[in-house]
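Worksheet for the structure shown next.
The complex is shown incomplete by one protein chain, all other protein chains being positioned as in the whole.
So, chain A:
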Amino acid sequence: MFISIFNAFESGIIFAIMALGVYLTFRILDFPDLTVDGSFVTGGAVTAILITNGMPAIIATFIAIVCGFIAGTITGLLNTKGKVNPLLSGILMMTALYSINLRIMGQSTIPLLNQSTVFTQLKNVFESAGLDGIINQGLTGLGLERTPSTYSVLLVMLVVTFFIKFVTDYFLKTEIGLALRATGDNERMIRSFSANTDFLTVIGLGFSNALVALAGGLYAQFTGFSDLNMGIGMIVVGLASVIIGESVVGTKSIMRTTFAVIIGSIIYRVVVTLALRADFLDNGDTRLITALLVILALVMPRLIETYKERTRKKKKRVALTEQIKEGA
């Protein structure tokens, strides 16, 4: 139980990077970008093929980021220069990427089991420093029987993901970042303030898919393989994270919303993990659970709001009738 929740946290924090990318397009640019399903796999594919060919994992991961960026800019160019509708631009790119990803990998799955990945390297560092042992001693002291094999993934990914969050927060407050936000909010207005909205859309999509590819590359190293189909439904997972996070944490400011997205991603993983423990549900039901979660996150806040409003009005009515009675 503890182990599977721990794993959910680990993957949640990795997927949060992808969710931040989805947040950039869906919320900031107001561009429903479906490239994600493809660029996530591109990240995994590029990382896997480079690592198996002997490249250091960290460099392979960086190259994956660049490839994601390029994929995103192509979607952006399709939309801004080719005047293709945003949804269709993303779908076309996603479709093309499927074949491209297969070309990159040369086969539909690449195992990374005996390779040196960023995570095996981190694990080694933690082991030789004895860090995992110390934490686990503490936990067994608390009465836990089975403990995670390493904390390196969780701790380092927390640092990396929050670093990305803070960079994103900062970026969205810069002169270029403001113009990018306005492009999604009121394109005509920001063009009348001399911003090149086409360029901003293109780089915005580039950044977004760079993050998505990074998440894909890390996820492949985390699970120990890259698979051609690991991106299917990724966009919905990203959206689920954004929506769940927003409804739980709120959207008062940019900083809060990016935090919400990370929390949303973790909540999503944990809830799915817990749900799958139920006897009557199996892996095939993940999508159904996802859809239900998103629906819940979309509908619940409104229901709560209506309920609060109704009780508030009821109280007011009661108070008024009492007043009238007293007056009579």
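The rule we apply is simple: a contact is a pair of C-beta atoms (placed from the backbone, for glycine too) under 8 Å apart; a residue touches a chain by one contact, two chains touch by 3 or more; residues count from 1.
The criterion applied here is as follows: contacts and distances are computed from a predicted model.
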Hidden chain of the complex, named as in its UniProt record, picked from "ABC-type dipeptide transporter", "Probable DNA metabolism protein", "Acyl dehydratase" or "Putative ABC transport system ATP-binding protein": "Putative ABC transport system ATP-binding protein"
Residue among A:174, A:229 or A:306 touching the omitted chain: A:174
Candidate in contact with the missing chain, chosen from A:114, A:128 or A:192: A:192
Chain not shown, touching residues in chain A: 170-171, 173-179, 181-182, 185-186, 188-197
